[in-house]
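Of the protein chains in this complex, all but one are displayed in their positions.
On to chain A.
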C-alpha cells in the first residue's frame, strides 16, 4: 500500500467513527431531552444489555445462541435455494426446451414474496423447522435463478466459437466456458439472495419460533421491552453486515479476473 492509500484508509475509518459517534450523541440527546424517552431506551443501557445477553439468556438462550439458530436456518434455506437456483438457471439458460417449460411457471411464482408463503407453509409443514427452511428457500432462490439464467444464456458466442476453434467439445465448452462466464452473475444473485434469505428468516421467526433473533424482537414487543427489541435489531444489523462482507470477499477471490489495476 502506498502512503496515499494508507492516508485514505485512515481518514475513511476516522470519518466512520465520527459519524457513528454523532448518531449516538443525537440518540442520547433526543431520548433524554424529549418525551421520546418514554418509548425509547437510552443508548448506554442498550449496549449494556447487548453485552450482558451474550452470556445471560433471553428466554431460553443467550444472544449468541439465538444468532446461531437464525444463521443455521438461513444456511439450510439459502444453500438449498442456491443449489436449485444455479442448476435450474444454467439448465434454462442453455437448454431451450427446459427454458420454454419452466419459465412460464417461474414467472408466475417469482413475484410472490417469500413471506407470502408463510400461511401456506404452516398449513403444509406445521410450525417446525421445515416451514422456516421452506420460507427462506422461497425468498432466496428466485434471485439466484434469474441471475444464473441471464449469465448462462448470454455467454459470448465468439468465446464459444474460439473454444471450438481450439478443439473444445460440448462438455469442455460447458465446463471451461459457460460455467466460468456465469460465475460473476451467479455471485450477483447469491449476494441479493443472501440478504433476502436473512429477511425471510426474521419473518419466519417472528411468526412461529421460540428462538432466533426474529423471536427476540417479537418477544420484546410482546413484553413491552424496547431495550430487547433494539438489542435484537442491533444483532440483525451486525450479522447482515458480516454476511454481506464475507460474500463480497468470496466474490473478490473468485472473480479476480474482472478487476482492473492491481
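Annotations for the structure displayed:
Heads up, the rule we're going with is that a contact is a pair of C-beta atoms (placed from the backbone, for glycine too) under 8 Å apart; a residue touches a chain by one contact, two chains touch by 3 or more; residues count from 1.
Convention: contacts and distances are computed from a predicted model.
One chain of the assembly is not displayed; among "Imidazole glycerol phosphate synthase subunit HisH", "Aminotransferase class V-fold PLP-dependent enzyme", "ABC transporter ATP-binding protein" or "Attachment p12 family protein", its UniProt protein name is "ABC transporter ATP-binding protein".
Shown as candidates are A:24, A:79, A:122 or A:159; the residue that touches the absent chain is A:159.
Checked against the hidden chain, the listed residues A:150, A:181 or A:247 yield one contact partner: A:181. Only one residue in the set A:11, A:172 or A:245 touches the chain that does not appear here, and it is A:172.
Although one chain is hidden here, its contacts on chain A can still be listed: residues 156, 158-159, 161-169, 172, 176-177, 180-181, 183, 256-261.
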